[in-house]
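What follows is a short report on a single structure.
Note that one protein chain is taken out, while the other chains of the complex remain in position.
Up next is chain A:
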Amino acid sequence: MTQSAAAPPPPAAQQAPAPADAQKSQRFWPAPTGKPVRAGIQDTPSLLNRLQIIGMAAVLLFGLASGLVQFLSYQSDGRAADDTEQLVRVQDIQSSLLSADALATNVFLVGGGGDPDREAAFRAAIEDVLKQIAAAADAQPADKNALEALVVEINDYTTSVAAAQVYNRQQFPVGAEYLSGASASLRLDALPILNNLVDANTDRAQDSLAGQHPFYLLLIGLLALGVLVWMSMVLARRFRRYVNVGVAVAAAIVLVTTLVASIAAWRGDNQNDDLHDHELQAAVDQAAARTAGNDAKALESLRLIKRGSGSTVEPQWEADAKVVEDNATGSALDSWNAYADGHRQIVAYDDKDLWFKARGIAIDRADNKPTAFFDAFDATTQKLAEKNGKTTSDELRAGRTVALLGSLLTLLLGLVSSVAVARGISARRKEYA
């Protein structure tokens, strides 16, 4: 190894101070010969040993800590992808469950003969809900207990709906009681569980999305750099070389690695913020709109099943409509507004007890009728929620490989830096010898 930039001789180096001063001062200056000035022969090797250990430990710790922070960020992005997927999944369960209720209540309004297509759609919605619950339990063990409780409630709900349909076919009024009881229990017992699931997974997703730590990476790098700079100063004082190439190379590696890792983490953090504020928020908003919309449609049917009692359910319909208007966008909102116009017509008829006219509008599935507009709203919001949720998790997973490679590379560069430090000290040791 060559040494560059020989240090100018310090002014006081030529004069031999008194032995008493030597006892008091521990300050060393490089001598023109390259040998340590005023250093005892016994001190120099141990000093170099200590510096080597400190320097190697510093860069190894840097590699480990910085690599670990990056690895945790890699894991955090993975968790964020899983958590956002789970959030979208439980919101889909919530929406689909209310969609099933909207179908069940609407079919009931048709009468004893029912509507085979809508009954099939109800069964498909429940099947979808149960599959989603199985997937959710597999994806997030922390949700298992809540999902188990949810399955019990859904089982009670579907049993009651089945009983309602059977009694409706037999033309017994107990069928209506089974149905209204099932819908009430769904809102009283099942929806609070789903609300908890949505809240818990929202918190988890937000925590995971905040898993990038550019400041920590910068801090770790600066600490390691500080140690290396201090080492260089000690070496420069002890020998007549300003720069120890090994230590300088290690410092350069630490500096570049820190800058690259910090910038990458900062960009990742910004990207996660963007995903949170746009795609994920859009998925959450569309799911919230779909949930509220289906609740409203079910309430519309229930007000007609419980004839003349619209005033008790209409305030909740209006609250649901506000949620939809606040969250739905584009064609989904247009479809909702078209449906809502029809709903107001239903209310006007029902308030005048023109029940058959109100029911006719509520169950008419022809194109350009309120129920068809509602179906369009439901399909659009579901599609948008799925699409935005998928984009969020795909984007989060896309950058993970680079982050993993970055963490491994940082670890490796920590090792390389430690070798550089060892070789730099070794050069000094040879000079001394």
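Rule of thumb we're sticking to: a residue touches a chain if its C-beta (ideal position, glycine included) is under 8 Å from a C-beta of that chain, and two chains touch if they have at least 3 such contacts; residues count from 1.
We adopt the following convention: contacts and distances are computed from a predicted model.
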The complex's invisible chain, by UniProt name, from "L-lactate dehydrogenase complex protein LldG", "Spondin domain-containing protein", "SAM-dependent methyltransferase" or "Glutamate ABC transporter substrate-binding protein": "Glutamate ABC transporter substrate-binding protein"
Identified contact with the non-displayed chain, of A:326, A:353 or A:394: A:353
Identified contact with the non-displayed chain, of A:192, A:226 or A:315: A:192
From A:72, A:130, A:151 or A:243, residue that would touch the chain that is not displayed: A:72
Contact with the hidden chain (one of A:146, A:323 or A:372): A:146
Residues in chain A touching the chain absent from view: 53, 57, 60-61, 64-65, 68-69, 72, 75, 79, 111-112, 140, 142-146, 149, 160, 163, 167-178, 181, 192-193, 195-197, 200-201, 204, 305-309, 311, 352-356, 359
